[in-house]
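This is the structure I have questions about; it appears just below.
For this view, one protein chain was removed and the others were kept in their places.
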């Protein structure tokens, strides 16, 4: 399942409900998941807020595709991807990627694969409100590029 | 934190409470975690229950050591490892490994490293109650070896 | 402006995101499909006169595309900077 949401989400509650709704009790031996959370610092500057823009339509299409690729490469029982858009505050969860499988290798590798693809290709853009040290006023700046996680 | 427990645990609740108690709001950008859950099938046979034995003292000592190694290799903010012992039923969570860090690479790699070390070296042993297909009676058998997750 | 059905089928929908939307002062526009063959043609047309030095990514019908990808009337073309989600 893929969810793009403007509402804050609790990753643990989402994981708990989704796993229950999967109705795969006794089948899955492994769940690997990743949660990306907004920090209050970036590149040495204090960050007080963020606006996350995306490309509605292409976002879902791209995530669907990458999940299909992952299901092709690994034996997966189910996947859950949630991504926040709109206005965010520090400590807000931004993204959740979770993968259920029979054996751990599949869950570990697929969760990282989906997350890395999302970071490098899914059409989301962050604009953060920052106050550089020594400066009084806040400025908005676009985050320029995600770094590779490998 | 390391917990060895005879009581069933809810991984999502444990993650939620631990993360709150960490008091690292705004600091962590990444949390990677893994949950191993008891399946109702193993090697083609139906499994109805399991007893997990461990070596009290060495278990904690070994897990402490591997977490120290992980903290040395990667930049980690905190870690949580929970392992169930005693009597388990299918669908019971067996193990939780969670890692918090500033950047995702550290969390992804450290969580997998800790989990693989735990599977290959931490002194736990599983005895499962199985009913082979076509058989009427249940038998207890020791699980012989964990396979590598890489 | 209101477009007739005939006009609509002769146009390409062009979208801009993030910093590019700000630089171009526009999020969406329609251009005639007649003067353009490739995505690169569309980009040269819509960015002309603007001094855009940053890296620009292309998509056609919501899939990444190279500059030489062909476009036709009815397509949705988008231009955006490197992505920064997750």
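Letters A, B and C name the chains as they come in the text, with residue numbers starting at 1 for each one.
Everything that follows uses one rule, which is that a residue touches a chain if its C-beta (ideal position, glycine included) is under 8 Å from a C-beta of that chain, and two chains touch if they have at least 3 such contacts.
All figures in this text were calculated on a predicted structure; none of them were measured in a lab.
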item	value
Among shown chains, those touching the left-out chain	B
Candidate in contact with the missing chain, chosen from B:61, B:87 or B:139	B:61
Missing-partner contacts on chain B, residue numbers	36, 52-55, 57-58, 61-62, 83, 94-95, 115, 118-127, 142-146
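Just so it is clear, only the chains that are shown with their structure count from here on.
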item	value
Partner chains that chain A and chain B have in common	none
Relative to chain B, chain with the most remote C-alpha centre	C
Chain nearest the overall Cα centroid	A
Centre-of-Cα separation between chain B and chain A, whole angstrom	23
Centroid spacing, where centroids are CA-atom means, of chain B and chain C in whole angstrom	49
Interchain centroid distance [CA atoms averaged], chain A/chain C, Å	27
Shared-contact residues (touching 2 or more other chains) in chain B	none
